[in-house]
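All protein chains but one are shown in place.
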Amino acid sequence: MRLTAHDLACLRGGRQVFAGVSFALAGGDIMLVTGPNGAGKSSLLRIVAGLLRPASGRLLLEGGTKDASIAEQAHYVGHQDALKPTLSVAENLAFWTTFLGGGGEVMSALAVFDLAPLARLPAAYLSAGQRRRLSLARLAAIKRPIWLLDEPMSALDQASQARLVELMRRHRDRGGLAIVAAHGPIGLAPAHELRLGPT
Amino acid sequence: MNAFWALLIRDMRIALRAGGGALIGAVFFLIVVVTVPFAVGPDLKLLGRIGPAVLWLGALLASLLALDRLFAADHEDGSLDILMTGELPLELTILAKAVAHWLTTGVPLLFVAPLLGLMLDIDPAAMGPLLAALSVGTPALTFIGLVGAALSVSLRRGGLLLAVIVLPLTIPILVFGVSASDLASAARAGFGPAFTILCALSLASLVLGPFAAAAALRHGLD
Amino acid sequence: MTVGAHAEFIVAAYAVTAFIVAMLIAWVVLDYVAQRRTLGSLEEHGVKRRSGRAGGAP
Partner (left out) sequence: MAMIELANPTRFLRIVDRLLPWFAAATALILAAGLVQAVQAPDDYQQGATVKIMFLHVPAAWLSMVGWAVMTVAALGTLVWRHPLADVAAKAAAPIGAGFTLICLITGSLWGRPTWGTYWVWDARLTSELVLFLLYLGVLALYWTAEDPGRGARAAAVLSLVGAIDLPIVKFSVDWWNSLHQGESIFRAGGPVIDASILWPLAVMAMAFFLLFVTLHLAAMRNEILRRRVRTMQMLQAQEAKA
């Protein structure tokens, strides 16, 4: 599997956020995207996830399941947690597991982020850290080759960060690839680093 | 396809739980229609004549104004982004949400309508055609309103803008809906033609709505 | 029992009243049972009320 980008450029509200961004990721590669706020880290992830149209440039995915778009093979974990407050922890994850396909096991995914005891609790009562862990639990529940993580470490305590790094290591060793936007190192040696914003 | 059902059931579950918007459409419909006699006056014969039109206008406003949160809620908590990375095509995702929305806000209108029919002294014989027309018309109103709901996500303006955008599109539904449910005009033009055209419009909007809303969502997202 | 000519309306009125009162009673009873069950299961999970004193959050 190879994900290559040629000369990606992004316009946001008439302002050029970034231009001429190219990279090539093979299976097992993790790319760290750094840069000040507003440098377009999130926009780049949204472009790869197909949620944002690039001003110019192309994205190409070789390998992966035939005639499935990049978006359908990617996990996009943004700043928001995509959780419904009136649904319980288990219901939220069970919905995403059914909707995104791949039929993973909900309870074991919750256990990966130590959320199993809160399974029946409405998501409204979760703290920011717990909401973040429930959002990241999608990565464990549904098998997708491409991970697009937007500052996943924020709002996580030490233990949860360690769990995420372990999950990413296993994902990488299974031949998956990931683009992680973050401000600093993520506890895992990235194969590539892309710096956005004024150099 | 169980992704489709999963989304439909999720949306209904959220709407029916505390904080959900399930019956709010029916309550709005009740209050709007009940206020008409205060303006028009309690003369039963007059109310009986304009009854079907009042019911249809109430159903139209109730259907549209309840739609503005359909996509906005998912946009705000980030669900919309993940829904768009699903294997289910966006059009079917929107269809699932629209059907769930119609079942929780549109169908209760059909239960309230006969009650209001009594208040507006609508001839009981007219209740049958009126309910048939409404049960075909309300889905059309919801599906045409999808475009407005999708646009109001990116335009950050809620309900009223939605009504302004979508009301002109719903005029055909209103015309054939009222004429199918009004005994007097039904006698002249006949219930059949008006109702069949209404069904045709409804089916067309069933298809047009999701595609238009999907396009609006894809291009509208910043 | 002189129910007289308009019997069906009188019976209907009493029936509707009985129905609505029954709905109110059912709502109260079922809600009580549901809250008791949830409270029971929460206490089983060892969730102790913060203070345990008589007051506590209403």
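Read from first to last, the chains carry the letters A, B and C; within each, the first residue is number 1.
Here is the rule we use: a residue touches a chain if its C-beta (ideal position, glycine included) is under 8 Å from a C-beta of that chain, and two chains touch if they have at least 3 such contacts.
Computed from a predicted model, the values in this text were never measured in an experiment.
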item: Partners of the unshown chain among those that are drawn; value: A, B, C
item: Sole contact to the chain not displayed, among B:119, B:132, B:161 or B:215; value: B:119
item: Chain not shown: contacting residue from A:85, A:101 or A:187; value: A:85
item: Chain B residues touching the omitted chain (full complex); value: 18-19, 21, 23-24, 27, 30-31, 34, 37-38, 41-46, 118-119, 121
item: Where the missing chain touches chain A, by residue; value: 85-86, 115, 117-118, 121-122, 124-127, 129-130
item: Touch residues of chain C, complete complex, unshown partner; value: 1-7, 9-10, 12-14, 16-17, 20-21, 23-25, 27-29, 31-32, 35-36, 38-39, 42-43, 45, 47-50, 54-58
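Going forward, only the chains that are shown with their structure count from here on.
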item: Rounded Å distance between chain A and chain B, as computed from the means of their C-alpha atoms; value: 37
item: Whole-Å gap separating chain A and chain C, where each centre is the average of the chain's CA atoms; value: 47
item: Between chain B and chain C, centroid-to-centroid distance (C-alpha), Å; value: 33
item: Touching two or more other chains - residue numbers and ranges from chain A; value: none
item: Junction residues of chain C - those touching two or more other chains; value: none
item: Sites on chain A touched by chain B in the complex; value: 12-13, 46, 49-53, 68, 71-72, 74-76, 78-87, 91, 95-96, 98-101, 138
item: Residues of chain B touching chain A in the complex; value: 2-3, 6-7, 10, 13-14, 17-20, 76-79, 81-88, 219, 221-222
